[in-house]
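Missing here is one protein chain; the remaining ones are kept as they sit in the complex.
Coming up: chain A.
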Amino acid sequence: MKYFTSWPAGLPGRPIKTTAMKQFLVFIRKEFFHVFRDRRTLLIMFGLPLVQIVLFGYALTSEVKNITLTVIDNSRDENSRQLVNKIRSSSYFVVDESSIDYNDVLAAFRKGSAKCALIFPAGFGNDLLHQGKAQIQILTDGSDPNTAKTVVNYISSITTAYQQEISRQRPLKYLIIPEPRMLYNEEGNGSLNFIPGVMALVLMIVCTALTSVSVVREKETGTMEILLVSPFKPLLVLIAKAVPYLILSLLNIIMILLLAVFVLNVTIKGSIILLFLESMLFIITCLSFGLMISNTTNSQQTALLLSMMGLMIPTMIFTGFMFPLENMPKIFQLISNLVPSRWYFLIIKAVMLKGLGFKYIWKETLVLLAMTLILLTIALKKFKTRLS
């Protein structure tokens, strides 16, 4: 039983007599053939992260900008004009002064042609200067709460600044001058948080999905039987399945990092070697996850639906780059601990954006390591050495 003599039909090469180590290498070679034969999948594997990271790196931002603000100025005096000009010169708003009536606002909101309105009552400037008090009204379309809240915030702070400007007749005697400093992101890049997030998300799903079909495909095509009658150890079968994907994923991560640096202008502040090693660990975690899925399902369809359709939303939410985890119900915060990409997100954020060393991320590393071991053990346990 020591010799591996049945060479799978349809593959180049001929039966070779080998020792265990050589067997293993031959097996890996077979897996490489499988992977490289499918050129399109290969293309997608590299093209997908490339396009998505560039696209989302530029497009996604949690900032609210370019809001169309409908101004209804019933006063038309100097003060209202000054305030509107201040609002216009902030980068957040596009001011629309097409004179619609208060009563048309509802219809405009319904049609979606306006999102918020600022209303000056008649005699605004007069009230402000002579009675020391004037009112403005903001109407927002609450169907987009984030924009609605932001609009109120922005206008409030612009108005506060404006009223201080016009009422400062005597300077304050004691003045504390705050000097804000933006740590890690001096340029105020609004997408910065999304770059490691999308990296974690894309890597997690691509790596898991790729391996999730690896074993189950052999079950479906019937080649599993050939594998099972060979004297090959299950662990080695699983490792051999994962090796080509590991190598390809590592190439992928190099490409992603180059993209981040040269296209998205992210400066990698920490050690690149550490970043690479941590990425490797994360990839291995994902590959183990994929293997586990592959060993517990019976068809490619199920495996793929689970690893892509099933994982996409949880990964997106629980990685924590889109919605703050601390806002979620306690139970979700607990669940998020089970999602590998969450830990990887913390790791790359720390190493890449903050420039921290290993001693800040050893806990996260340990979690990923433990996950990998558990997933691999389950995968191995579920690897059936017999068919049905």
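The working rule: a contact is a pair of C-beta atoms (placed from the backbone, for glycine too) under 8 Å apart; a residue touches a chain by one contact, two chains touch by 3 or more; residues count from 1.
Following the convention adopted for this analysis, contacts and distances are computed from a predicted model.
J.: What is the missing chain called in its UniProt entry, if the choices are "Carbon-monoxide dehydrogenase small subunit", "D-alanyl-lipoteichoic acid acyltransferase DltB, MBOAT superfamily", "ABC-2 type transport system permease protein" or "Hydrogenase"?
T.: "ABC-2 type transport system permease protein"
J.: Could you tell me which of A:Gln23, A:Ser75 or A:Asn193 touches the chain that is not displayed?
T.: Among A:Gln23, A:Ser75 or A:Asn193, only A:Asn193 touches the chain that is not shown.
J.: Given that one chain is not shown, which residue among A:Ala20, A:Val51 or A:Ala122 touches it?
T.: If we include the chain that is not displayed, A:Val51 is the one touching it.
J.: In the full complex, which bits of chain A touch the chain not displayed? Write them out.
T.: Chain A touches the chain not shown through residues 38, 40-41, 44-45, 47-48, 51-52, 55-56, 58-68, 83, 106, 109-112, 115, 128-129, 132-149, 152-153, 155-157, 159-160, 162-164, 166-167, 169-170, 172-186, 188-193, 202, 205-206, 209-210, 213, 217, 297, 299-302, 304-306, 308-310, 312-313, 316-318, 322-324, 326-329, 332, 346, 349-350, 353-354, 356, 360.
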